[in-house]
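Note that this complex is displayed minus one protein chain, with the remaining chains in position.
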Amino acid sequence: MSAIALSTRGLSKSFGSLVVARDIELELPVGARYALIGPNGAGKTTLINLMTGMLAPNAGRIFLGEEDITALEPQDRVRRGLARTFQINTLFAGLNALEAVTLAVCERRGISGEFWRNVAAHGEAVDEAYDILVKLRLGDSCYQPTRELPYGRQRLLEIALALATRPRVLLLDEPAAGVPHEESGEIFEVVAGLSNNLTLLFIEHDMHVVFRFATHIIVLVGGGVFTQGSPKEIAADPGVREVYLGTRKHG
Amino acid sequence: MAVADTAQSPRVYLRHLSRWRGIEIAFWLATLVPFILLPNYLSLASQIAITALFALSLDLILGYAGIVSLGHAAFFGIGAYTAGLISAKLGWGEPLTGLLAAALIAGLAGYATSFIIARFRHLALIMLTLGFGLLLAELANSAGWLTGGVDGLQGIRMWPLLGVFKFDLYGYTAYSYGLAVLFVVFLGARRLIHSPFGLALRGIRENWLRMPAIGADSRAHIRTIYTIAAAIAGVAGALLAQTTETVSLDSLGFERSAEVVVMLVLGGAGRLYGGLIGAAIFMVARDQFSGIAPQYWYFWIGALLVAVVMFLPNGILGGLSKILARWGYR
Partner (left out) sequence: MLPPVVGVLFDGFAYGMLLFLLSVGQSVTLGMMNFINLAHCAFAMLGGYVAVILVNDFGWPFFAVLPVAFAAAAVVSIGFERALYRPLYKATDLDQVLLTIGITFMSVAVAAYVFTTAQQPIQLPSYLRQSIEVLGLRLAVYRLILIAMSLVITGVLVAALEYTRFGAQVRASVDNARMARGLGIDVDRTFAITFALGSGLAGLGGALAIEIVGLDPSFAFTYLVYVLIVVSVGGLGSIRGSFAAAAVLGISDIAGKYYVPQVGAFLIYLVMISLLMWRPTGLFGRR
């Protein structure tokens, strides 16, 4: 029985009469490659917001490993190893990639309160940031201001920022969203190359990507878990097909 | 467009970003010019140095952390009254210790209010800074027994600086003192900006939402910089009290808070020199136009603000750096 990296128990959230999360029960084992799919408005990003603490639930609990993190602030959850990327680029437009990732590394190392020595003097932090950027194929453009980077690069930077926090669990919200098909392969190769100790949950609409990378699929509809299972099971499930996949077959 | 060689190692590149540029050295050399060429303007120059320090303190929170404060003069005034009261009521006229006391008291006030300030954004934040400033101004007005009320604080007498340099009518001591303090504080601020903490502040300004997602405690950072900015504003206020030997209610009034925002925006926020340049231009202009009726002054300041926002959103320095960037200078 593998250890559970992230789990939710009875997670619920509503805005007045609008229910966006309905009694969600999830378990992600360590090293999992889980995909979260569902029609638009199903509550996928909302679920990530609940898990990371950007949204407070009305009921339910969230566990990172054994620890109940339901009451923790977002930054404290990140410090304990839960990171996420945003569906819409949420980057530091005026900083260059090196500065941005260095900032994340400094925060993780607890030296971001240091105001006397130059950033460059914290050599290990800078080197670590640079290594992450190189691994994500951003090494040669890391001196450019983020706002000047091409869109695909910015999506990679989203991931780099999350990786700089050395997460145990990484939630990717449509990592290749808006990226032209030819470039999205690069992003997923990067994702595939991530350590097996890292637990991944990714939201994705492209079914080819989902069936290629996911070992387990969770289908969210109307704020609740519609069904979940292996890719084969989901592909064969007529209910899922009806609600989301359309009539094309996958295998 | 970055001229930096991409073959540079990351550490070297980052250090390169914070090197002293020729134009900075030219700027500081230029501040010595009034001693030699404009001895009649030394009093004005010392006022400019004081205002520049005040604008610098606002830049730290507005330009670097993105906090729009319409009540920053509260700390300026607290510093001014602290330094003034130490001399007037306690009879202690030593300037440097007076500065330290002002920094301490203003810093404490900043620290206390920072807990509230750090929790809010947008309109609520602007309103809170405005509210605190107005509240303090009213309190100072009513506490006439302490502040001297509308008449101002009387009886401030400063001892010679370092035991030797008397504050004379010509302003040599005043300007040297003000300029020296400005320079020292500036050096500190410059180090801060290029440190990991400075990077965190820019992160807060660039994208508030992303900060918690990388594990940052933005509120703690804001509390720190707000306290530091309050202390520096207090030092500026103390300098005013000491060099002019008066303190009045307008040192913490809304007008002073609004003016410093205008100066900073004019010069360009977030560039450390923007406040200094904006203060210089503003004060010189006001001195030149002091004969004209106040309504004209307000008209042109208003027009200037509208022009800056519509055409020059990053202030003068922003516009200049865009021009320089086109010539490949980074």
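By written order: A and B. Residues from 1 in each chain.
The rule is short, and it goes like this: a residue touches a chain if its C-beta (ideal position, glycine included) is under 8 Å from a C-beta of that chain, and two chains touch if they have at least 3 such contacts.
Just so it is clear, the structure is predicted and the values come from calculations on it, not from any experiment.
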- Note on the structure: Visible partners of the omitted chain are B
- Message: Among B:L29, B:V164 or B:M310, which one touches the chain that has been omitted from the display?
- Response: B:M310
- Based on the whole complex, identify which of B:L135, B:L162, B:L209 or B:A325 touches the chain you can't see. B:L135
- subunit B residues touching the chain left out here are 62, 68, 70, 116, 119-120, 122-124, 126-128, 130-132, 134-135, 138-139, 141-142, 258, 261-262, 265, 269, 295-299, 301-306, 308-310, 313
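Convention: only the chains that are shown with their structure count from here on.
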- Note on the structure: Cα centroid separation, subunit A vs subunit B, in Å, comes to 41
- Quick one: which bits of subunit A touch subunit B in the complex? Just the residue numbers, please. 52-54, 73-75, 78-79, 83-84, 86, 90-96, 98-100, 102-104, 106-108, 111-120, 122-123, 125-127, 129-130, 140, 142-144, 161-162, 164-165
- The subunit B residues in contact with subunit A across the complex are 2, 4, 6, 10-15, 18, 191-192, 194-200, 202-203, 205-207, 209-218, 220-221, 224
